[in-house]
Every structure is written in structure tokens, then in C-alpha cells.
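Below are the C-alpha cells for one structure; questions will follow.
Omission of a single protein chain aside, the complex is shown with its protein chains in their original locations.
Moving on to chain A:
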Amino acid sequence: MAITDIQTFSHLTAADIETLGQELDTIRRSVELSRGERDAKYIRRTIAAQRGLEVAGRAVLFGSRNRWAWLAGTALLSVAKIIENMELGHNISHGQWDWMNDPEIHSSTWEWDQTGPSSQWRRAHNYSHHTYTNVLGKDEDLGFGILRMTRDEQWRPIHLVQPLANLLLAATFEWGIALHDWAIEKELTGTPKSELLSAPNREFARKIARQVSKDFLLYPALTGPAWKSTLKANATANLVRNLWAYAVIFCGHFPDGAEKFTIEQLEDETQAEWYLRQMLGSANFKAGPAMAFMSGNLCYQIEHHLFPDLPSNRYPEIAARVRELCDKYDLPYTTGSLGKQYLLAFRTIHKLALPDRFLKRTADDAPETSSERKFAGITLPNTERWADNNWLLTDPETGQRRGLRSALHEAKVVLEEKARHEKEVLREAKRALKEKARQEKELLREAKIALQEKARVEQAALRRKTVREKGFRVRLRRA
């Protein structure tokens, strides 16, 4: 049942968690103090580059009846839309550049090139998702309401179509997000469903009308004879952006190791525990500078969840410091290649499409979710020799803090050993059974042979008897 007690799960004392929180605050403060001209230039250049790419892409598409122009224009437009979505829309709406006090680059005014209105997205994403990250029943981003992404959620027959739903979500990601945010906006503002002309509805409809008419009516119309190829190009660019955004989001939240939490964890949660929940609930993927940029620096999802409003171009340096903290407090830092992280998420999607009776693990010990109960009943080899058999300790020999990472590692080793042992016992038992069966078979065969021999002897005796009786009859006739 997911994590209910983050202190026990993390193998840290309350004081440890508090100190960790203070160290993260220090990182935050040092970045805040050093924000300046360099960061401002970064975002302004990104904006200029994105707009340049978009204008270039749109211009090239005027000649989109030529195959090469189509490809070039579509590629330019796709890249422009990805940057606009990830590095600009997402990050600016998080308030990462609000410190610049620039009315045009501010979370309260930025509107993005996606179907859903920014304001609705901000509420669903910045508030619901980032405050209640990975809390079952509170964070609607857990599977976006259509996918079952943890064993804590009960299986229903509809989940059988999950592989298909996943493909559909990936291809139409911006629409999925828009509908999702729209529903949350109405829920949070308490807008009755029956009120068709409510403010959220009108805002939603207006934004969709503008977005759809731009990409699918006006631009194609403007390019005249090339309207058909322009239409295709725009649709393709939106599709590419959707797939990429989907992949980045899924790699940040659903690979193994990105933990889920129960609502109990939220009770009296301190700021430090909130930090810890963000660290344990998110996952990174490895990326070079170019891929980091194209992902809106969301390859640093852990850092983003710790400091959603610090400028994205500072995440790499923050990541180095967060990793140091993870080493110091012996906490896991979930990362891997983009391919690996996606495959793990992909595996979970397909596994959890099945009813629980096909799944081996429980919600306390599954690849996609675990809880503090995972460690119950496991005696770890290294801790035995320690006085109070307590994990919240520093190794007397190495001086290293022993925490969750070691525990996870050792639990894995112990569990594997246990599994290996059980397998061995099983094999042993199987062998014994086989031997027994062989012996019984042997006995059976011997008994059979004996019986056959007996039958043969009896038959022979019978024959002799018959012959004797025949001779007796012949003799009688003669007599």
C-alpha cells in the first residue's frame, strides 16, 4: 500500500530529514542569490530562437508541395513547438522567470501554444500536481485518470485496453492534458457541470477554437495551393511535439523507483518531508545539453520537483548538489537512459493492464511502487552485528551513513537470495519426487515382470495339464 510513512521508508530520523531540508533550502537560496543577467539572457535568447524557428518553419511550408521543403518545414516547426512547450511554456508558467519582473515573461501572463488554456493548466499542474506529487487520490497526474500506474489502484476490466489507451494518450497528449486540466479547473472552482456557459467552459472553448483554426484552417488557407501539405505538416508537428512531451513526462514519473504515497503521508507533512517526497517520487533521465534543452530540462525531473520555480538553466548545477546530498544521506537517485526509463514505464503500463491475479508482487513491493512494509521481516546481514539492530546508523567501519539506498540494495540482495534459496529447495524437492517416481516405476515394472512370469508358469502348467487330460481321454477311448 504505497508509502504511508516517509520517515520509516527513508531510513532517516526526523532530525536527519530536517537537516536534509535545510541543506536543500541552502541550495535554493544560493541559486536565488546568483540569479542575474546571465539567466535573463538565457531565457530571452531561447524565446528569440524559438520564434525564429517558428517563423522559418512557417515560411518554408509555403513551398511544402516540394517534399524536401515539407520535411524541412515540418522539422523546424516541430522543434519550435517542442521548445515552446517544454522550455518556455512549462517553465515560465512555473514562475521560474518571475524574478525578472518582466511583464511579458511572467507566470501570470504567459499563454502557450497548446489546446488547453495556460491558466487551467497552471492550476492543475503547478498546484494539484506539484503540491500533491504522487499522492494517491490527490495527484490526478498519476495515470492522468485513464491509466492504472500502480498496484494500489484496483484493477477494472477497462484497464485491459491500457496498451491502446497509452498509444492514444501519447499521440494526442495536448488534448489529454487540456481535458484533464479543464476537469480539474471546474472541480477546484466548484463550477457545476450543468452550467454550460461557465467561465472555465468559455475559456476552454475559446482557446481550442483559436488553436485549431490556426493550425488547421488559417495557415493552410494562407499557403494557398500548398494547403493540403501545410495541413499535414502542422498535424505532424503537433504529433511530434505530443509524442515527445508524453515521453519526457512518463520518464519523469513512471520508471521503477519513482515512488507513490498515500494520503496519510500528507498529514502534518513538514517542508522537509515534502522535499523528500519530491525526491523519492520523481525520476531523471540522462541527457546531454541538447537533449536537456529539448526536454525543457525535465531530464532533471527530481531537481524540478524540488525547486519548480528556479530557472531551468540552473538545474544541471543543482543536480550535482542534489546527488551529493543523496550520497551523503544514502538516498536513491533514480536515473537511467531515456530508453531504459521509458521501457520501465512501458512495462508498468502493460503489466498493470492485467488483473492482480496475474501479478506476482504487491503494492508494498513492486517495481513501480513500494512501501516501508517492503523491509518488514527482512533481516539484513550487515545490521546484525550492530548493537541495537537499527538502520538509522552510521557504519562504524566506513563512517558512511546507512539509509534507504543501502537498505534497498540489501533488501534486493536478501530477497534475491531468499528467492534463489526457495528455488533451490523447490528443485531439490522436485528431484526427490522424480527419484521416488522412478523407483516406484522400477518396482512397478519388476512386479509386472513377476506377474507376467507367474502367468507364464501358470499357463504352461495349464497346457501340460490339458495335454495330460487329452492323453487320458485318448487312452479311455482306446480302452
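In this text, a residue touches a chain if its C-beta (ideal position, glycine included) is under 8 Å from a C-beta of that chain, and two chains touch if they have at least 3 such contacts; residues count from 1.
Keep in mind that, in the parts below, contacts and distances are computed from a predicted model.
Colleague: Among "Biopolymer transporter ExbD", "Carbon-monoxide dehydrogenase small subunit", "Ferredoxin-NADP reductase" or "Acetyl-CoA C-acetyltransferase", find the name that the UniProt record gives to the complex chain excluded from display.
Modeller: Listed in its UniProt record, the absent chain's protein name reads "Ferredoxin-NADP reductase".
Colleague: Which is it among A:Arg210, A:Arg323 or A:Arg361 that touches the chain not included here?
Modeller: A:Arg210
Colleague: In the whole complex, not just what's shown, which of A:Gly95, A:Pro163 or A:Pro316 touches the removed chain?
Modeller: A:Gly95
Colleague: Of the residues listed, A:Gly73, A:Pro200, A:Pro308 or A:Gly403, which one is in contact with the missing chain?
Modeller: Missing-chain contact among the listed residues: A:Pro308.
Colleague: In the full complex, which bits of chain A touch the chain not displayed? Write them out.
Modeller: 29, 32, 35-41, 48, 51-52, 55, 93-95, 98-104, 106-108, 111-113, 118, 122-123, 126-127, 130-131, 207, 210-211, 213-214, 218-219, 222, 271, 274, 308-309
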